[in-house]
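Of the protein chains in this complex, all but one are displayed in their positions.
Our next item is chain A:
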Amino acid sequence: MIHILLFADLQEKVGKDQLELEEESISVKELKKKIKNEYGLLQLDQVMTAINEEYAMENDIVKSGDTVAFIPPVSGG
């Protein structure tokens, strides 16, 4: 099970702040594609991804038990 966290406009678009995905192991790229198709989240192409609170690359592998966060362009400060 992979835990997925959504923020800002992603959260509003999906209507939830968390998702769960039954996968043993999947690349960030594939995971994004899946979620993008399932929820129509076109903006996923423009978001960064964090695995367990660290920024990750598209080819990094997410494993069951990991927490993935999609990080839209940030606007703090």
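Please note the rule applied: a residue touches a chain if its C-beta (ideal position, glycine included) is under 8 Å from a C-beta of that chain, and two chains touch if they have at least 3 such contacts; residues count from 1.
Keep in mind that, in the parts below, contacts and distances are computed from a predicted model.
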Choosing from "Molybdenum cofactor biosynthesis protein MoaE", "Protocatechuate 3,4-dioxygenase beta subunit", "Carbohydrate ABC transporter permease" or "Putative transcriptional regulator", the absent chain's UniProt record names it "Molybdenum cofactor biosynthesis protein MoaE"
Residues of chain A touching the missing chain are 5, 7-9, 12, 45-48, 50, 53-55, 57, 69, 71-77
